[in-house]
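Only a part of the assembly is drawn; its chains keep their places, and the rest are absent.
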């Protein structure tokens, strides 16, 4: 999982049915010093995350496991809202 | 999912049967300022996207979930046409 | 899928049984201007591609879907021979 | 699998149920000279690893296979604690 900050929202009226009702959020990967990187993408929120919060994002097929529908065409999901990171590199 | 712009089409007569009837489009990943990146690849269109539109692209095994045939040899699918992105990094 | 040029062949006598009879080709990813990139790897040919041809390559688990044996240890397959790309970035 | 060093912990109260009880650790990929790289992410510990230890991390869908629940939304797992690496590049 990667550590990201929620930085925005995406709206899309025309989309695959399996995405209906899912909240699409723009997330930015953070580096170890909690600075934003150039890696920005869109994840489905599965935990009620809000703009500005630090979150864990799961990618690939495992992202589907966070959704009720394991066959949704989703490759990134927010699976946790981070309380604290303690790390020293 | 990544934010891309549809920039073209690909034609291929000789291909795996499972790709027959699928629309193959060239997509370019956009950065957070909506500028085109060097990341250009081909995705199957699942939502009726047109050239110049901003779209969400799902990659990997999840791309197959956007197709009727979940066993098609496809690793990138256009799953939504973007109305608006609101993000601040 | 990514746009590649077929640039060579690989021979291997000692290999997993599931690779027997499969044609292993060296492919080079092309950029949007059809110039060769540094990204060079090996894919199983599923469409009768020849050296010098431009092809579409599917990677990851979806590559297995292009083979008769969906459980072959293969992570890249040539799934189409490109007739034409029309794109403007 | 990639060679990483365990460099920290992540705490998250609000998370997907399938992550409850799993230990989330921050890992840093090491290069061949055992120096830390910029690649830092979060993995579930499956072998009782401690801070500072060198470990093997499996990513993608295979990371789920290291957990009791193969449908957990996890894309990185610590699967071994390294005793020794002997390599010469």
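Lettered A, B, C and D in written order, each chain numbered from 1.
Criterion: a residue touches a chain if its C-beta (ideal position, glycine included) is under 8 Å from a C-beta of that chain, and two chains touch if they have at least 3 such contacts.
Because the structure is predicted, anything quoted here is derived from the model rather than measured.
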Oligomeric state of the whole complex, in copies, if 4 are shown: 5
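Here is the rule we use: only the chains that are shown with their structure count from here on.
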Equivalent interface positions on subunit A and subunit B, same or different at half: different
Cα-centroid distance, subunit C relative to subunit D, in whole angstrom: 31
Mean-CA-position distance for subunit B and subunit A (Å): 19
Overlap residues in subunit D, where contacts from two or more other chains coincide: 61
Chain-level touch network, classified as line, ring, star, complete or other: line
Contacting residues of subunit C [partner subunit B, same complex]: 1-3, 31-32, 46-48, 56, 58-63, 65-66, 70, 77, 79-89
Parts of subunit A lying in touch with subunit B, wherever the complex brings them together: 7-16, 18-19, 24, 26, 28, 36, 38, 40-43, 60-61, 63-64, 71-76
